[in-house]
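Data first, discussion second: the structure below is written as structure tokens.
Here the complex is missing one protein chain, while the rest keep their positions.
To keep things simple, chains are lettered A and B as they appear, and every chain counts its residues starting from 1.
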Amino acid sequence: MSSIGKSGETVQIADLAKDRMDTYRVPPIPFMRKARPYLILAPALLLTIGILIPFFISIYYSFTNYSFKYKDYSFVGLENWTLMLKDPSFWHSVWVTGQYAIFSTGAEMLLGIGVALLLNQETRLAKALRMVLIFPLMIAPVIATLIWQLMTNNSVGVIAHFLRSVGIDNFVWGADPKTAMFSVVLIDVWVYTPFVIVLVLAGLRSLPKAPFESAMVDGGSAWFTFKTLTLPMIKPLLVIALLFRTMISLQEFSIIFALTRGGPGDTLMSLSLTAYNEAFTYKELGTALPYMLILWIFVYIVSHYMIRYWSRAQKNASGS
Amino acid sequence: MADIALKQVTKKYKQHTALNGVSIDIKDKEFFVIFGPAGAGKTTLLNVIAGIAVPEEGVVTMNGKVVNSIEPEDRNVAMVFENYALYPHMSVFDNIASPLRSPRYRQPESKIKEEVHRVAKILRIDWLLQRLPSELSNGQRQRVSLGRALVRSPEVFLMDEPLTHLDAKLRHQMRAEFKEMQANLNTTTIYVTHDYLEALSLGDRIAVLNEGRIEQIGTPDDIYYRPATEFVAEAFGEPEINLLTAGIVRKGGEWYLNLLGDSDHFTVPRQVKSVIEELQLENVRVGFRPKDIKYSFTDDSASMLRAAVYSFEPLGSKAILTAHAGGQLIRLIAPADLEARPDRPIYLKFNVDEAIFFDERTRRFIARAGEKGGRFVG
Partner (left out) sequence: MGNTNPFSKLLKNAALLLYALFALFPLFWMILISFKHDREMFNTVFLFHPTLENYKVLFSSNEYIGYFLNNVYVSVGAVLVSIVVGVPAAYALARFDFKGKENLAFTFLSFRFAPELLVILPLFLIYQKIGLYDTYFGLIWVYQLISLPFIIWILRGYFEDISPEVEHAGRVDGYSWWRVFLKIIMPLIKPGLVAAALLSFIFVWNNFTFALLLAGQGVITTTVASLKYISSDTVHYGQMAAAVTISALPEVILALLIQKHLVRGLSMGAVKG
């Protein structure tokens, strides 16, 4: 009876009323209209490709013995990788990295949730503090390290002064292997806890009132309400906070670098610090790259699954 | 002022075909209604005419010229959107003035002021001109949306369910106002709705759309008295038309309908008989509108079918009485103060002269007695 008419084609269409075939020419879609979506996305795509290039270059050079000292280099295959995996200092840096991430993220999550719960009240104190407690997050971690160093400075620092007055005389913070991890984690917690607070507080303040009112009617302790009602509903935000903090603390560089450069000895030689050392002190690129690439692979996979988990948790939270 | 035509238009979105081989011819200055349930493709149809969507197949013409992929701003159409689509950051005045400030349809500021005030006055929103859309009620927003369209002199007005989101009372009121406006518009108008009352009262002609396909195009009378398919018959009318399968029984020279086991009372009308004969059918589907079914609680007339009351819903001035017989439910209209207890015997008389006959297999219209409704297309 009739035939299709795609742009640019000539069509024959039956006109039943007049009992004949009509011919129409369908003009092609104007170029601008067709190109528009591509033009819009182009800048971001180009930039993304530009940014991905270093990643691929990293992978390439990790299979070589490239060094900043010499001009020539050659392929060594998986040698850098296997040497690294056999090297005990690699595993030590994994241990340091893991410790740092777990301690700081753990403390930040617990402290953050606690403070957020406290800030969720309508007292004047809570309302005033809500505005102001985000400030540490705005300070560059390097600067934060500087501040804490100054505060614990033996001659000038207020904290050192205070500790002395209660009898603690030789707390050396970063210089002592026993307290170095504590020091950097402390600074990390100081800077990043507000991140968790802001997220959790936002979640708490957006919760619907109805379920909580009926829980009050049913009677139940505050802890019970928290466990069965609050927690599931803010789970998506907790997942996000956990995801971000973990991923970022795994690769934290500035704080450790600024405080001790990875020392004392190799106490704080995380993966990032080791890579830095390898590349900028020993000037070896090929051996430094696998340290970061392994970290990247781990981060990418974990964040991929956590994001999937998060979108599912989001659906559940809105459903319940 | 334009003729609009769609010929075999198909529009797909990923897996879903929104319009499937749709052909419509709209005459200049016609008030054309597109009727269909949710998801039928009505908004897509308007978008194709407006140029917001480009069809994969088929041809869209305006005044004979093919306009398939011409940009919306170049088509000179005015559109009223289902959710009004007002610019949130602009005042009512600026919203209505917006088309007159566009590069395509620009007018001098003095003329703009004049036109906006004129339109606002007609729509009785002239006291709201400085407000923002967020400060308006639904009904007011709807009028602003209308105003933005009426301030133009387009080839065609496109209206996407303008009354849908208004509360019932406002909707009735606006429908009457629309009727009046329609007479004064003097421009081709395409009006989309899923409310059959709006369709019947406002349209010069109605196109019934279902799942991307046209079921029927015709005048309100065509649609109501000669629905092309059972779908169309069921869509128009409240309470819904009663569709029953009936066998054809030839007894003593006369043809009777076997309705719910009763094959003695209901004769096939003469005009219908010839069509059934031609198609050589053994069974037909018969549609009875609720108002064409009479009832009595006593068996006093010759052509009464015995049934029992199933339910009774009083609705203010009238009531819907549902009876059951032969495993089927039959709806009819009754006075609201009737006493009808469930399972009470009731006798139904079907007015076969007003019945609509459909083919059992294709569910398409076969015939009806009587002259109501002209020829249909589709």
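Here is the rule we use: a residue touches a chain if its C-beta (ideal position, glycine included) is under 8 Å from a C-beta of that chain, and two chains touch if they have at least 3 such contacts.
It should be emphasised that the depicted structure is a prediction, and the values quoted were computed from it without experimental measurement.
Undergrad: Among A:Phe31, A:Tyr70 or A:Phe135, which residue is in contact with the omitted chain in the full complex?
TA: Of all options in A:Phe31, A:Tyr70 or A:Phe135, contact with the hidden chain holds for A:Phe135.
Undergrad: Looking at B:Gly64, B:Pro88 or B:Gly253, which residue reaches the missing chain?
TA: B:Pro88
Undergrad: Based on the whole complex, identify which of A:Val115, A:Val185, A:Met233 or A:Leu268 touches the chain you can't see.
TA: Hidden-chain contact among the options goes to A:Val115.
Undergrad: Would you write out the residues of chain B that touch the absent chain, in ascending order?
TA: So the residues of chain B touching the unseen chain are 14, 47, 50-52, 71-73, 75, 77-79, 81-83, 85-89, 98-99, 102-106, 148.
Undergrad: Could I get the residues of chain A that touch the absent chain, sorted low to high?
TA: 36-37, 40-41, 43-44, 47-48, 50-51, 54-55, 57-58, 61, 111, 114-115, 117-119, 121, 123, 125-126, 129, 131-151, 153, 155-156, 158, 161, 190, 193-195, 198-199, 202-203, 206, 216, 222, 225, 236-237, 240, 244, 247-248, 250-251, 253-254, 257-258, 272, 275-276, 279-280, 285, 288-289, 292-293, 295-296, 299-300, 303-304, 307, 310, 314
In the analysis below, only the chains that are shown with their structure count from here on.
Undergrad: Which integer distance in Å separates the CA centroid of chain A from that of chain B?
TA: Averaging C-alpha atoms per chain gives centres 55 Å apart.
Undergrad: Any idea which chain A residues touch chain B in the complex?
TA: 2, 4-7, 11, 13, 17, 22, 24-30, 33
Undergrad: Write out the stretch or stretches of chain B touching chain A in their complex.
TA: Going through chain B, the ones touching chain A are 7-8, 10, 25, 54, 56-59, 61, 66, 68-69, 71.
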